[in-house]
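Note that one protein chain of the assembly has been removed; the remaining protein chains are unaltered in position.
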Amino acid sequence: MKRMMLTVITEQALERQLVACVRDAGARGYTITEARGEGKRGLRSADFEQGGNIRLEVICEEPVARSISRVLHDRYFTDFAMVLFLQEVEVLRPDKF
Amino acid sequence: MKRMMLTVITEQALERQLVACVRDAGARGYTITEARGEGKRGLRSADFEQGGNIRLEVICEEPVARSISRVLHDRYFTDFAMVLFLQEVEVLRPDKF
Amino acid sequence: MKRMMLTVITEQALERQLVACVRDAGARGYTITEARGEGKRGLRSADFEQGGNIRLEVICEEPVARSISRVLHDRYFTDFAMVLFLQEVEVLRPDKF
Amino acid sequence: MQLDPVMLFFLLGLGAGLMRAQMRLPQAVYELLTVILLLSIGLKGGVELAEVDLLQVLPRLLGVAFMGVVLGLLAFGLLRLSRGLPRADAASIAAHYGSVSVGTYAVAVAFLNTVGVDYEAYAPAFVVVLEVPAILLGIILIRGLRPAAGWSSVMHEVFLGKGVVLLLGGLLIGVLAGPERLAPMEPLFFDAFKGILALFLLEMGLVAASQAGAIRRHGLFLLGFALLFPLLGATVGGLFAWMLGLSLGGALLLAVLGASASYIAAPAAMRLSVPEANPGLSLTASLAVTFPFNVIVGVPLYYGVLTLVYPLAGGV
Amino acid sequence: MQLDPVMLFFLLGLGAGLMRAQMRLPQAVYELLTVILLLSIGLKGGVELAEVDLLQVLPRLLGVAFMGVVLGLLAFGLLRLSRGLPRADAASIAAHYGSVSVGTYAVAVAFLNTVGVDYEAYAPAFVVVLEVPAILLGIILIRGLRPAAGWSSVMHEVFLGKGVVLLLGGLLIGVLAGPERLAPMEPLFFDAFKGILALFLLEMGLVAASQAGAIRRHGLFLLGFALLFPLLGATVGGLFAWMLGLSLGGALLLAVLGASASYIAAPAAMRLSVPEANPGLSLTASLAVTFPFNVIVGVPLYYGVLTLVYPLAGGV
Partner (left out) sequence: MQLDPVMLFFLLGLGAGLMRAQMRLPQAVYELLTVILLLSIGLKGGVELAEVDLLQVLPRLLGVAFMGVVLGLLAFGLLRLSRGLPRADAASIAAHYGSVSVGTYAVAVAFLNTVGVDYEAYAPAFVVVLEVPAILLGIILIRGLRPAAGWSSVMHEVFLGKGVVLLLGGLLIGVLAGPERLAPMEPLFFDAFKGILALFLLEMGLVAASQAGAIRRHGLFLLGFALLFPLLGATVGGLFAWMLGLSLGGALLLAVLGASASYIAAPAAMRLSVPEANPGLSLTASLAVTFPFNVIVGVPLYYGVLTLVYPLAGGV
């Protein structure tokens, strides 16, 4: 069965707020990996205090994914380093997501 | 050329068994990244002894991917934190996978 | 809107050269996560000096992705551990990539 | 009785964690501290073991190993009184409480140093022989003789965890090298011991705090067990110490080991051998309740009681 | 005047970083070193605070906290002179420079030890009370009373950063435990202090070097501010020290704190409360310019000036 996977790459400092936002939108889970990278807002590596990036993945139904995208876009795109993309994935137990 | 990418997110404790299962199914390689997250079985972070999650990716032919999925599902879904999904990817050297 | 996501899994030692190559091809950004794994060139884990693998993701327009793939293939496939694949992703702000 | 300063570090970590302070000690640091603590304890024991009559020690070690089984069975019996608790969970928790916590042991050693009471030089060997038996018991209670992951991988997990390997390795190196040749290593392994224990306890406080939320979820029965079983465990430990003829210091250490619950060897082993047991239950009880209880209340309490009772009973 | 050896470690890191040497100290190591430094400073202060009259100390702490606000306002005023700099950036940089750098403080302490000059035992408390006020000021200057992420989460970030928690925690433990009971921890927290500071400075050198490229991008005004404001801050610190009747050693510490800029508490707090401020500006100024300047030139310079001026002004 098909579900959406939303991936967000953004500043570590936003982790708590991102997780809250994912929960509020009704997603049932998420996965985070540590990342670093470069984009419009320059180089972001995990050394020292600044913290690097996180890469957050949420598998959910399409409307949930789109609603999270919209909220993140409105709240954080102006001031924070953030990239966001969507993919279709096939899951084994669609009821989990 | 198209191949399948199977991604498994599960408990670190299962790493050895997962790798064995991937090999047995005939896949030629795998990639692991450290992860943390939340799902039906609660929060899983990599602090302390418990170990967090791992995120395992296997690129292989579709039947192999489906057979790994099935085995993991049967063996581990009842007792372990585990999420699993499939995507199509385009590879450059299909003979490698 | 659709863009390509190119993922490269390769030896940590190549990081600088990879990043240079991504920039030269005209991509606007990239994300790196630490990884380990196994493939044709044996087990690669991040212990000790050797360094493990990195997993590099670049979202860009299809021609850019194909040109990076080609360059990497020609320069590194003979001598280095390297896997490379392409996926289509939907992005929110196509002008960023 | 005043708190020993190392316990203040635990309280600092606990407080910081409960207030969700922006602080973490990365896992790599935790690993480093654990390795140094285990080696320190092992080396210290080994250095003095060289001068001890092994024929006197071996029967005591057997007695102590037997104590591990007794504790596991006691815990399992008590836990089965709760209707709601699945049998697998009871066995897993029993494995944790029959086994031991090296961190708690280190706090007790620091306590004995502070109050200036001696103990048997070979006490670290008690930790080694107590780690494993209750875990094997817990597995057998559920799987009989067929653990989920096969005996070989379970044995591997149980006997080759870092606790057993580093304690035993330290003991061996201590015996082989002797005090003089180990002298150049004293600054790191002996002099820095209490500072490193302090950092370790700071981290354990943060960990305990992060588990605290889970206590409520798991209900009053578990909380009660995690608070009361240590008292029983300490009593059993004291009795065994008396039967084995240990000194007052040795009796405190055995009481503390009896009261303590594993959070290194047991969780990993039980996860693979009895996966249907909920790992959250045992870890929360052990880390968020029993460890803090022993470190803050237990160690001085057991010591207070032992100083009163032990001489009466003819213990040394 | 010769450089203190700890500064040589900073120069080594800086040089290695600028030449892009293949060397890194992983973040876990940085965290460990920071935790030990903060605890060491706190413990040392706490041990001696036990013997101090609190009624004498409290008004001085209030005075020092007030100094933080003064420094923040001065910095904001000066930065507003630049037409190009957005108001949010000015406020954020002001918050960094009104607050303090614990690493710079540690270098000044090591310097005083080397030259053999005493200072007020409770000086670590200055660091604690200086960390927060300028950050709150910076937020209020932009958000008024409504920071982007809500006061509760801002307060949390500001007061529960590792700086405040570990310094304060160390102070408390030091007071409660006293010097004798802390003696077994001296090897790690006191004897190893300067070696650990050396490693920390090696890492800070690498970090400063990695930020160096950003200096050019941010223009001459920022560079000038990051080099000159420390002189003003040190002067203000010296004046406050004189008004509060501190010793020469205490005056140096307060001058150095005035001259230093935060890179732990302020960046995290400002990112969440004033996100439109560019975090690169303040971090580059603080880490790549002001920190090196203070460590290499500032500390001995302020000390040289103070030894001349302070006795004349009737300072002790």
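The letters A, B, C, D and E name the chains in turn, as written, and every chain counts its residues from 1.
Methods note: contacts are C-beta pairs under 8 Å (C-beta built on N, C-alpha and C of every residue); 3 or more make two chains touch, one makes a residue touch a chain.
This one's a predicted model, so the numbers in the text were calculated from it and none came from an experiment.
Colleague: So which shown chains sit in contact with the chain we cannot see?
Modeller: Displayed chains contacted by the hidden chain, ordered by label: C, D, E.
Colleague: Using the definition of touch stated at the top, determine which of E:A121, E:L141, E:A177 or E:I196 touches the missing chain.
Modeller: In the full complex, the listed residue that touches the missing chain is E:I196.
Colleague: In terms of residues, what is the contact footprint of the unshown chain on subunit D?
Modeller: 26-29, 31-32, 35-36, 39, 156-157, 160-162, 165-166, 169, 172-173, 176-177, 181-182, 184-189, 192, 268
Colleague: Hey, which subunit C residues sit against the chain that's not shown?
Modeller: Contact residues on subunit C toward the absent chain are 11, 13, 17, 42, 46-50, 78-80.
Colleague: Tell me, which residues in subunit E touch the chain that this view leaves out?
Modeller: Per the touch rule, subunit E residues meeting the hidden chain are 2-5, 8-9, 12, 15-16, 19-29, 32, 110, 113-114, 187, 191-196, 198-199, 202.
Note that in this section only the chains that are shown with their structure count from here on.
Colleague: Chains touching subunit A and subunit D alike, please list them.
Modeller: B, E
Colleague: For subunit C and subunit D, what is the smallest step count along a path of chains that touch one another?
Modeller: When the steps are counted carefully, the minimum from subunit C to subunit D is 2.
Colleague: How big is the rotation relating subunit A to subunit B when the fit is done on Cα atoms? Please round to the nearest 5 degrees.
Modeller: 120
Colleague: On a CA-centroid basis, which chain has its centre farthest from subunit A's?
Modeller: Of all the other chains, the one whose centre lies farthest from subunit A is D.
Colleague: Between subunit B and subunit C, what's the gap in Å when you average each chain's C-alpha atoms?
Modeller: 20
Colleague: What positions in subunit E touch 2 or more of the other chains?
Modeller: 27, 268
Colleague: Spell out, as numbers or ranges, the residues of subunit A touching 2 or more other chains.
Modeller: Touching at least two other chains: 33-34, 87.
Colleague: For each chain, which other chains does it touch, given as pairs?
Modeller: A-B, A-C, A-E, B-C, B-D, D-E
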